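Yeah, one chain of the complex is gone here, protein chain that is, but the others are all in their spots.
In order of appearance the chains are A and B, and numbering begins at 1 in each one.
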Amino acid sequence: MATLVLEKLNLWYGRHTHAVRDVDLVVEDGELCVFLGPSGCGKTSTLRMIAGFVKPTSGKIYLDGEVINDLYPGDRNVAMIFQSYALYPHLTVREQLAFPLKAKRTPRQEIAQRVEEIAHFLHLEDFLDRYPQELSAGQRQRVAIGRALIRKPKLFLMDEPLSQLDARLRVEMRASLRKLQQELRITTIYVTHDQTEAQGLADKIMVMHQGRVQQVGKPIEIYENPANLFVAGFVGMPAMNFLRGVFLRGEGVEFRGNGMRIPLSSGLGERVAPLEGREVILGVRPEHLMLARGREENVIRGEVYVVEPQSNEYIVDVKFGGEIVKVRLEKREFASPPRPGEVIEVTFEDRYLYLFDPVTEKRLL
Amino acid sequence: MREETKFLIRRAVFLAVALGITLAFMFPLVWVILASLKTRLEIFVLPPKWIFLPTLQNYRDILSSDFMYQLRNSLLVAAISTGVSLVFGSLTAYGFSRYPVRGSDNILFWILSLRMLPPIAVVIPFYLLFRSLGLLDTTLALVLVYCIFNISFSIWVLKGFFDEIPVELEEAAKLDGYSPAQVFFRVSLPLVRPGLATTAIFCLIQSLNEFLVALTLTTRKAVTAPVGLAKLQTFLGTDWGRISAAAVIFMIPVVVFTIFVRNELIRGMSFGRMR
Partner (left out) sequence: MAEHIDALVRRRRREELRFRLLLFVPTIVFLVLMVIFPLVYSVNVSFYDYVRGREPRFVGFGNYAQLFRSEQFWLVTWVTLRITLTCLAIEMGLGLLLGFALSERIPGMGLFRLLIFLPMMLAPLVAGLFWRLLLDQTFGLVNFFLERLGFQAVEWLTDPRFAIWGIIITDVWQWTPFVVLLVLAGLGTIPQELREAATLDRASPWMRFRNIYLPYLRMPILLAVLFRSIDTLKMFDVPYILTGGGPGDLTTTLSLLGYRNLFSFFKVGVASAISWFVVIIVNVLVNILLKILSPRKKIPREMVDTGL
């Protein structure tokens, strides 16, 4: 049961690499917080500072109100699941599970009992005398989880724990990890670059980019209310469409960019009035676009360029002036699949429009 | 098609020549083994006798001679200096692998250059030093000198093995509450067992084969097998049957060791850099 607080955390590798910049974060007791970002964004470095493998250059790490910056990893009561699982090739599953307890000089009787318990809990009873090389990827992962759980840590750290599994197992393990964490209510930090994983698991997501925190929030907030261009583009599949242009007032307000124009609804027109004449980046998610069916406001009209059929929908690339706009459309909306070259009109509701400053990349609307 | 045949023929000829040379390289070994099984007269017969009734008399003579005592000395010196070197070497190799500090590259190079030190340069001061300490002709003297070579060798080869251990394994153990020393003894060291075996075997072979240091620092009690062989040659002159038998006996451990490390030869012979 623990609260983790990061305060102005900074990490320099040598003199030239500023891996983590001014990270502030509060993770409440029992929360599962995902660090999300592309590789090299500083998420793993932040995790390693929490584990104690690297010492922050400046800033503080509080665990339950105590500064643990200088504490030895083994004194933090933190457990970790590594990307590679870090199972010892020279120990059997039983020995792996007992390994953390032996460090604390737990009586032998108790070790044996706890190993049995955890093996039962994770369905590992039949593999106790095997070596890691003799296990499947899924079993290895369960052993790694078991080794982390067995000493009842305050804080659970997971570094891309699912990345070594194949797609199906990954989805399965994702669900069981979530269930496990909710049952045990252990505060957890989970590092990943996979936003689907983040959306599915997290109570709270911290999006990182170039060492900086971009946004912290509930998964739904991150998705619906991205704080800036990076978060908007990183979260969501396929990524949000971005169009560069300016708002101009004619009969109504319209957005003009590279060989294209979008006439806006009057409601939107009013809201963007302060931005008129200024270059902005307009963002709209592929899943928020729908067939216009005669509507004339917020319409994107263009030629079908590529069609990717999915199981129940089409992902259509629409050639819109000099830009390409991706659109997700349900199959049942079409009598026959859209064909390249066909003209298509799609529209979006006012509330699904996002605007960003092209220079600061901050969200404007 | 014709070109293809020509190419194949050229390749076959090339291979045949090369394999022929390889076999020729084996010839001295075979010849010495044969000589060890011949009587004194048979050895001198020309053209050489390929088929003869082998005799074990040479081996019997050698087995009951001083040479066995010298071989025992050799094995003893090699084993002790290898053991000591592995202890020192694995600790320091791990140190250089995990806690590199500014200038540690230079120290590492200095250590490697010790392995290359010409024995003649080592022998002169040690001869004078051990003479004044009364350590001449002792096993200890040889062990001490061989440790210089073996420690520097072990540090280099073992560092390569330690570098290959994934850091996460050690981090996981640290997180579990093990101290750095415990991590070393319980995780890292068991993981480089194959590396320790390889290093040990190379140290053994190199110590067994050493001649100049042993020749200068020993006279009677602590004489090793190579020195013994050289003396045998001086005393026996042309009794090649017995000399060959002694050489064959001496070769056996080395050949067995070589078979053990055949896949790691490159590592052992080029200090772990070329793989």
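Note that a contact is a pair of C-beta atoms (placed from the backbone, for glycine too) under 8 Å apart; a residue touches a chain by one contact, two chains touch by 3 or more.
Being a predicted model, the structure only gives us computed values, none of them experimental.
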Check your understanding: What shown chains does the left-out chain touch?
Key -> A, B
Point to revise | Chain not shown: contacting residue from B:I155, B:V187 or B:A222 | key: B:I155
Review point. Please identify, in ascending order, the residues of chain B that touch the omitted chain?
Key: 14-15, 17-19, 21-22, 25-26, 28-29, 31-32, 35, 43-44, 46-48, 88-89, 91-92, 94-95, 98-100, 105, 107, 109, 111-114, 116-129, 144-145, 147-148, 151-152, 155, 163, 167, 174, 179-181, 184, 205, 208-212, 215-216, 226, 229-230, 233, 240, 243-244, 247, 250-251, 254-255, 257-259, 262, 265-266, 269-271, 273-275
Point to revise | Interface with the unshown chain - residue positions in chain A | key: 13-14, 52-55, 66-68, 70-73, 75
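By our rule, only the chains that are shown with their structure count from here on.
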Point to revise | Chain centre separation (chain A, chain B; CA means) in Å | key: 56
Check your understanding: Inside the complex, what are the residues of chain B that reach chain A?
Key -> 166, 168-169, 171-179, 182, 187, 190-191, 193
Revision key, fill the gap. Within the complex, chain B is touched by chain A residues 51-53, 72-76, 78-80, 82-84, 86, 88-90, 99-100, 103-104, 147, 151
